[in-house]
Every structure is written in structure tokens, then in C-alpha cells.
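Yeah, one chain of the complex is gone here, protein chain that is, but the others are all in their spots.
And now, subunit A:
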Amino acid sequence: MIEVKKLRKSFGKLDVLHEIDLAVEKGEVIAIIGPSGSGKSTFLRCLNGLETPTAGSIKIGTHTLKFNGKKPKDKEIRSLRSQTSMVFQSFNLFPHLTALQNVMEGLVTVQGMSKEAASIQVKGLLEKVGLSQKKDAFPIQLSGGQQQRVAIARALAMNPSVLLLDEPTSALDPELVGGVLAIIRELTKDKTQTMMIVTHEMNFARDVADRVIFMDDGKIIETGTPDEVFGHPTHARTKQFLDQLYVGIEKNLGWGL
């Protein structure tokens, strides 16, 4: 489904990603963990074409895009991007549109679907995320958790081959995290939707991911099943990161492990 080869991204002189290689199977759920500034989000944004990689190649489905320092053609980025959908940390719903209109926007404006057909399809999606009651609410009238669920529906509406979630619960009040995670967990159940989730919720990652990737300093340090990475990390850096989380728990900092 996804094949990333020797992907590099630099902002000026700062190298954010070094030679990332990764292959993801269809239906696989990947959790990406690691300290802040390790390049997790940048990696995800490269897959969605929000950042243009400096070098390397990305293949999603049948589309391959090679990068060589120049900006690729708009059309090529768009056809790669059409395979993915993104859920953002800060939701980024369109504040001037209702929940229903937010989810419909891509279908109508980008895919050219009629409003009637789109609204039928979208009502089903809002039901899936448990918000059919709120379809006419503006984002400001929704809680953070509800907003993120609308954002998930909006991403799903585009029927992506790969769903990308960039710290989907990091901006939420603690009591709202569970509801959003439950929705994502639900999506992973039938093992058809390929997903990549950048997250700090370690319990959740352990629970839903088929594979966990630990990133640090712009590199993939370690990858394996949740049991392997969390239970028997082989790299010192991974161990150190996880230990810090445990310490956080002991000191009652409330980190998710």
C-alpha cells in the first residue's frame, strides 16, 4: 500500500527526516511514537503532500512520486494526495460550515458529487462517529472531542486508501480523549482501513497498532509489533524514551502508559 524509500526532508540547513524507509501493507495500522521534534508529524505531512520532501520517493497505491529538490507538478502531488486523508491535532474544521457541510465539502467541491448524494453519504458517516444529532451544529458549538470526530468523518468521506492521524487527541481535554480513541479503535476493527497514527497515547498504540514505529532525530530507530517495541525494545534510545514515560507515570504526570 505504502512504500517510502530514502525519504529526506530538510528545512534549510535543518535535516528533519533522514533516509526514511518504510513499507506498509493494506489494512495495516501503524502507530508512530517518539519524542517531540523527532520528525513524526513531518513524515506524516510528507505522505499527504503538505510538506514536499527533499529527496527520496513515496509510493501510495499505484502512484509513485520521486523527489529531487524541485517542487513536483501540482497534478502529481494531487494524485498522490487523493489516496490519503489527514486528521489534524487541532481539528482544523471549517468554522463557517456546519458539521454536515464540513464533511460534505470535499465530496462536493473536490469530487463533484451532488449535494443530495453527498448529504446522504455524510449522514451515514456522522452516525458512524456518533454525531448524527449534531449535524447542523457549527464547530464552535461542539466540544473538542466532537470536533475531532467530525474531522475524522471529514477525512473518511474522501474514502482514502490511507488515513493519516497526526496526534488526534493531543489537543483534547483529558476527559474527551477516550471518546475519540474509541472511534479510531472502531475503525481499526475490520482491518480494511490502512492507518498511520502519530500518537502519545501509548496504551492506545499498544492496543490498536499492528506495528509500532519509534522515531527519533528524524530516523526510524525501531519498528516491530507492539509487544516487541513496548515489551522488549532493542535500542537504547527506545528504552530510554519508554523509561521516561514510566517515570512520568510514577510521578503522576499522567502520560498514557
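Simple rule for what comes next: a contact is a pair of C-beta atoms (placed from the backbone, for glycine too) under 8 Å apart; a residue touches a chain by one contact, two chains touch by 3 or more; residues count from 1.
Definition applied: contacts and distances are computed from a predicted model.
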| item | value |
| --- | --- |
| From "NADH dehydrogenase subunit L", "Sugar ABC transporter substrate-binding protein", "cytochrome-c oxidase" or "Cystine transport system permease protein", the hidden chain's UniProt protein name | "Cystine transport system permease protein" |
| Among A:Thr109, A:Gln133, A:Asn203 or A:Thr234, the residue in touch with the chain that has been omitted | A:Thr109 |
| Chain not shown: contacting residue from A:Leu17, A:Leu65, A:Leu93 or A:Leu131 | A:Leu93 |
| Touching residue (missing chain; options A:Ile2, A:Cys46, A:Met158 or A:Met195) | A:Met158 |
| Identified contact with the non-displayed chain, of A:Lys6, A:Lys26 or A:Arg78 | A:Arg78 |
| Touching the absent chain when the full complex is considered, from A:Asn48, A:Gln146 or A:Thr169 | A:Asn48 |
| For subunit A, residues in touch with the removed chain | 48-50, 78, 81-82, 84-86, 88, 90, 92-96, 105-106, 109-110, 138-140, 154-155, 158 |
